[in-house]
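Missing here is one protein chain; the remaining ones are kept as they sit in the complex.
Going by the order they are written in, the chains are A and B; count residues from 1 in each one.
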Amino acid sequence: MDYLLTEEQQMIKDLCRQIAEEKIKPVAAEYDENEEFPWDIVKILADSDIFGIYLPEEYGGMGGGVLDLAIATEQLSWGCGGIALAFAATGLGAFPIILYGNDEQKARYLPELASGKKLAAFCLTEAEAGSDAGSIKTTAKKDGDHYIINGTKQWITNGGEAEIYTVVAITDRSKGARGASAFIVDKDTPGLSFGKKENKMGIRGSATREVIFTDCRVPKANLLGKEGLGFIVAMKTFDNSRPGVAAQAVGIAQRALDEAVKYAHERKQFGTTISSFQGIQFMLADMAIQVEAARALIYSAARMIDSGARNVAKVSAMCKTHASDTAMKVTTDAVQVFGGYGYMKEYPVEKLMRDAKITQIYEGTNQIQRSVIASALIKESLA
Amino acid sequence: MAEKEAIRVIDEKCTGCTLCVKFCPFGAISMSGKKAVIDLAKCTLCGACVESCKFDAIVIREKEEKPAKAALSSYKDVWVFCEQKKSGVQSVAFELLSKGRELADKLGVDLCCVLLGDSMEEACGDLIARGADKVYLVDSPKLKAYQDDPYTRVLTKLIAKHKPEIVLCGATTIGRSLISRVAVALETGLTADCTGLDIDPEEKILLQTRPAFGGNIMATIISPDHRPQMATVRHKVMKEAVPDPGRKGRVIKEEFPEDVYMSRSKLIDIVEELEETVNLAEADIIVSGGRGVGSKENFGIIRELALSLNAAVGASRSAVDADWIPYSHQVGQTGKTVCPKVYIACGISGQIQHLIGMKSSDVIVAINKDPEAPIFSVATYGIIDDLFKVLPILTEKFNQTLS
Partner (left out) sequence: MKIIVLIKQVPDTTDVKIAPETNTLIRDGVESIINPFDMYAIEEALRVRETLGEGEVIVVSMGPPQAEEALREAISMGCDSAILLSDRKFAGSDTWATSYTLSQAIKKVGDHRVIFCGKQASDGDTAQVGPGISMHLDIPQVTYVKKIEKIDGKSATVERMTEEGYDIVETPLPAIFTVVKEINEPRLPSLKGKMKAKKAEIPVWTAEELTCDENKIGLDGSPTRVVKIFTPPPREGGQLLKGEPAETAGELAGILKGLIIG
C-alpha cells in the first residue's frame, strides 16, 4: 500500500530494510540464542545516522518525527524484534528529554544520542508497580543542589548498556500522582548499579536488567521540567513511543507473513505445494489483511501525533493494542502454516512468536491500553 | 547521423518479426511501432541480432580506415608467454604450448616461447620438447620474480621487434596484470580468459571464444585489424603439451639496457600461505561443501573425504558467507573458477553462480538430499541422499584402497 511517504521517509525505510536484510537477519538467531547485546549492529545503525532520525536537526538529528521513528523501527524489527530494541528503547529513553528537556539538557544529551555514541533507557516500572505505575516506591530527595535517588527499577530495556537513563521517582509522596518527578541520570553516577540480566522468552537480543539507585546523587540541573511532572512526562513519553512498539509488532508480523508465504510456496504435501490449498490461502490472506490494517493505523496515529494534535493518548493506545494483538495472531498462524517445522528452532517463525508476545505487555499492557481508550471514549461522549 | 551510430535498424527492411528481441542476450531490443528499436545503453554490439535477422535489417557499422593488409601480414608466428615462479615454468604455459602448436600448424608458422627470469636457460629444453620452435629467453637477476614495469617493457619490446601475429598468455593473476598493459602499449586487441581458440580457415585470423555474462553465454571475439592478436587463456581448459625429447628448436637470448629492467614499485616479499595444502585452481580432485553441510564443525566430514582422495576442499558461497570456511575456498562466480578431473559437490544446491565456477569439470558428482537441486542437472553422477550418510562410507572406501 502506498502511504505517501516523503522522500526522506522512503530513504529511511529503504536503508533500514537494507540493514535488516543484510546485517540483522543473518545474525538474529545467534543473538537470540546467546542473549548478547548487539553492539556490532548498534555501530552500523550509528554509522548510518539511524539514531538521529527522530531527533531535532539542531542537535545533530535528521529532524523526523514519530512516523519516521515508526518506519525505522518496523523495518529493523523485520530483521529482529530484539535487536531493533537497542534503537527503539533509546527512543523511549530520549523522549522525556525531547519533550521536557531545557535547552541546556538537550544540548548536552541529544547530540550523543543522535550520533549513536550513547544509548538511552527509560526507567519507570518497579516490582510492585507495573500497570499501576502510580505506586512506584523509588524516591528522589532534595539535598541542596542535588537530588538523592533511592530505589530499584525493574525490567529496564537497555539497562546496563545505556549511558543515559531517564528516571521517574517520587519527590513528594503527599502529592499523590503529582508528587513524582523525572530525572536524567548518567551511567557513571555513583550509586547507580545494575542487577543481573533477565533470561527472557523473546526479544533475547535486547538487554533487560534491574537499575538500582543507592543514594545516587543527581544534580538539580538534571531534573526534567519541574518537580511534580514525573507522571505527565511518563504519559506523554508513552503517547509518543507507543507507535514505536506498534511498529515493532508490525515489523515482526510482516516478517512472519513473508516467511509463511515463502514456505507455503516451497512445502509440498499430497503432491503439491501447500499454497495451493484453500485452507492455507485463507490463513495467508487473513494475515496480510491484519498486518496492513495494523500498519495503516500506526501510520495514521503517528501522523496525527507529528501534526501536534493534543489528545493523542487514544489513537496511540489503539495502534499499539491493535498492532501487538495482530503480531501475536499472525506469528501464531505463521507457526501453524509451517506445521511441525514451525515449532523447531531451526526455522525462523517460533522466534517471531516469542518476540511478538512482549508487545502485548510492555509500555502498558493491552488491558491498560483498552482502559485508556475506553476512558477517552467516555470523556469524549460527555464533552 | 544515423549512419554514424555503431548499430542501427534499417526500418524499411524490418518486418517487425521480433526474432531479434528473443535473440538479444542483453535485453537491448524492444518493439516500437512494429519496428525493432535498439537501446544503445544496453547493447554491447555482440551481433547476435544481426545474425538472427532474416531480412538483413540490422547492421553494425564497419570501422573506418582499415589498415592495409600488407601491414598486418608482416606479423608472423604464434607466441606463448611462459610464466615462471621460483624458476619453475607454470603448468599453464604447457597448456598454451599444446594449443599454440595447433594454431601455429594451422597457420604454417613457428611456435615461439617467451621466457623471462633469472638463470632460466635450463627450462628452455623442456619448452622445445613440448612444442616450441624458438624460445626467446631474457635472463636477468632483475627478472627473477614478476614485476609489472620490467616485464611489461621487455615483452612490449620483444613483440615490437619480432612481430608475432598471435600472443597467448595464461589468465593468471600475473598474466592478466601483465598482458593488459602490453596490449595498451602496443595499441592492439586483447581478449580475456578464453576457453576456446581457433583459426578462421579463410581469414586466417584468431577466433577467441570466452564465456560472458557470468558464463551464461559464450562470445567469439576477433581482432581483425590489429596485430598481434592477444589472448589470455583460462588455466586447466587446454590439455598440457606432452614433451618429445627428440624435438629440435632454437634458444634466442635477448638482452636489454639496464633501464628497461627498472621498476617503480618494489617487491618486498613473497609470502606463501601454507594453510591451504592443495591449490584449488590446480587440483585434480575437489570435494566441495555447501549449505547442506550445516555448520563449521560439519565441514570436517568434507575435509576427511578430501584427505582420503588427496583432493582440495571447495565450498559454495553460502558456506563461505556463513563463516564455515574461509573465502579462499569459494568456488563460483565471486570465488575461484576450477576445472578438476573430478568435482564432488556435497550439499550444494547448484545456484547458477556456483555452476559457473565448476561446470567445466570433467566429471561432476552431486550428493544432495533434495532431488530437485539444480546441481543434478550438471552432474555426471548423482546420489539423492543425506551427505552425512554417504560421505563417511566413501571416505572409508578410499582410505582402504588408495592408501
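Note that in this section a residue touches a chain if its C-beta (ideal position, glycine included) is under 8 Å from a C-beta of that chain, and two chains touch if they have at least 3 such contacts.
The model shown is predicted, which means the values in this text are computed figures rather than measured ones.
Engineer: May I ask which residue of B:C20, B:C53, B:L111 or B:I221 touches the chain that does not appear here?
Structural biologist: Looking across B:C20, B:C53, B:L111 or B:I221, the contact with the absent chain belongs to B:I221.
Engineer: Touching the absent chain in the whole complex: find that residue among B:D56, B:E122 or B:E272.
Structural biologist: Answering carefully, the residue with contact to the hidden chain is B:E272.
Engineer: Pick out the residues on subunit B that sit against the missing chain.
Structural biologist: So the residues of subunit B touching the unseen chain are 5-7, 25-27, 40-48, 51, 61, 63-65, 85, 145, 148-149, 152, 172-174, 176-178, 180-181, 183-185, 187-193, 207, 211-226, 264-273, 279, 281-282, 284-285, 309, 327, 333-334, 341-342, 352-353, 359, 363-365, 376-386, 389-391, 393-394, 397-398, 401-402.
Engineer: For the chain that got dropped from the picture, name the residues of subunit A it touches.
Structural biologist: Against the missing chain, subunit A presents residues 7-8, 11-12, 15, 18-19, 22-23, 44, 47-50, 52-53, 62.
Operating definition for what follows: only the chains that are shown with their structure count from here on.
Engineer: How many angstrom lie between the CA centroids of subunit A and subunit B, rounded to a whole number?
Structural biologist: Spacing between the chain centres: roughly 54 Å.
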